[in-house]
Each structure stands twice: as structure tokens, then as C-alpha cells.
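To start, the structure under review is shown below, and the notes come after it.
Here the complex is missing one protein chain, while the rest keep their positions.
And now, subunit A:
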Amino acid sequence: MTEIIVVTSGKGGVGKTTTSASLATGLAIEGKKVAVIDFDVGLRNLDLIMGCERRVVYDFVNVVHGEATLKQALIKDKRHENLYVLAASQTRDKDALTQEGVEKVLEELAKENFDFVVCDSPAGIEKGAHLAMYFADHAVVVVNPEVSSVRDSDRILGLLSSKTRRAEKGEAPIKQHLLLTRYNPNRVEAGEMLSVKDVEEILGISVVGVIPESENVLAASNAGVPVILDDNSNAGQAYKDTVARILGNERPLRFIEPVKKGFLKRVFGG
């Protein structure tokens, strides 16, 4: 059975595409057949983060409109043979995607025996975001420890439990996973940043992962390599743990305690 995972947040710039790329790659490392789809029509970016931007010939909208087959449009990942990327169209026509069109593509992916389809949602709560979440079985809600992101996440959690196919058909609700990104334990300890517990309490849902703020995330996007492939980075390791938890394995939360400064730094600050 194909499981559909939407990566969403409401607010922009919190790490949806970074998360989609790492999640899809992580699932592929675990041997799953995975497709990751960019739903951000007009603002294609997943291809850059996945490092396949020069190999985009056909996109999601081409497939929906019958201008290309799904096979033609799926870009095979260079690093993992069971991972495919479907790029967003750069058209400015916001109505290029339809519910029927999206459903057709998802059904076709199911026929091709994909284990997971990761839908990278655009920011906002407009049509693109609605379509990205509508058919989902799982939702990964990406949130930063910051007031506007937390508030928007609560809004998205409400939409997930009312405006999706599972909700409308009265089926079992979407499995909601909260992913806290850009977390800085030192600032939390200093009382400058909301803690994991704060965010969990406010939203009434526990986290599936905490991704520490890390320089490696920018380095990874610069290089077009999902950060989960960077074994030396805390963020990459935290994404690996998150993938394991989504697959039902238990992993303790890491990187949520402050890093103690060395002696010289304690004396001279910094």
C-alpha cells in the first residue's frame, strides 16, 4: 500500500522543503520506493534542494494536463535508485493543479508500487497547500520555536483534521507528526526560545523529532545534497532519527540539551 505523507506548516521558511528532501531520502535509504512531489506551483525549489534542477524536463502540471507521462516526468535520484522527484511547474497559473489531476497522479504512483509519496506543500493555506494535504495519510507539520510559526501550525493542525479526504469521508484521521526545526538548546536554556515542552503543550501534540539549528543545513542546500546525507551534522542525524520514528521505531530525542562551552570560551565568552 502506498502511504502519502504531506510536509506542511502554514508559515513559510520554516524548513518544509529541507524536511521533504531529507525525509524522502531517509525513507529511500531504508529501502522504500519513494516519490517526492513539489506542490509549490510557480515557485519550484525542491529540485534545487535535491540537486536535480538541471534534469527537470517535464513537471507535475505537464503530467496532470497529459502533456507528459508520469514516467517521463519522474526524475530518478542520482544517489538512490528507488527515489524519484516530481518537480513543480514554474507556470504562474495558480489553477494549473486540480484535485482530480492530483488524485490521478497519486493513483498512478500507487500502481507503480511506490511505498511512500512525500508531498512538499507550499506555504499558506491556499489551493496548493490544500491539494498537498488533501489525500494524505500522514502529516509532518514543521514548526519553528517562534510565535508566528506555532500559531500557524495550530491552524494547519485544524485544517488537517477537517479539510482532508480522510476527514470528509469520516475515515481514520490523518496521523499528525510535529517536527520542531531550527531548535537552539542554548537559547532555550537562556530563556530566549520556546522549549520542546512549551511547543508540545501549546499545540497539544508531541514531537516526532527535533532538528537542531545547524550550519550544515545551509551547506547542504548550497550543495544540493539533502542534509540527512551529512553524517557529521547533528541536523542530519536528527532527521535520520525522525525517519526511524515515522517508520514506527523508537529513538530517544537527541541534541536538545545545551552544548557546554569549553574552558577558554567560558573565560572569554563568545
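The rule is simple: contacts are C-beta pairs under 8 Å (C-beta built on N, C-alpha and C of every residue); 3 or more make two chains touch, one makes a residue touch a chain; residues count from 1.
By our rule, contacts and distances are computed from a predicted model.
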Complex member absent from the view - protein name from UniProt, among "Urease accessory protein UreG", "Cell division topological specificity factor", "Acetyl-coenzyme A carboxylase carboxyl transferase subunit alpha" or "Beta sliding clamp": "Cell division topological specificity factor"
Contact with the hidden chain (one of A:126, A:168, A:192 or A:257): A:192
Omitted-chain contact residue, chosen from A:4, A:140, A:203 or A:243: A:203
Listed residues A:65, A:104, A:138 or A:151, member touching the removed chain: A:151
In subunit A, positions touching the absent partner: 146-147, 150-151, 154-155, 158, 162, 188, 190-195, 198, 202-203, 265-270
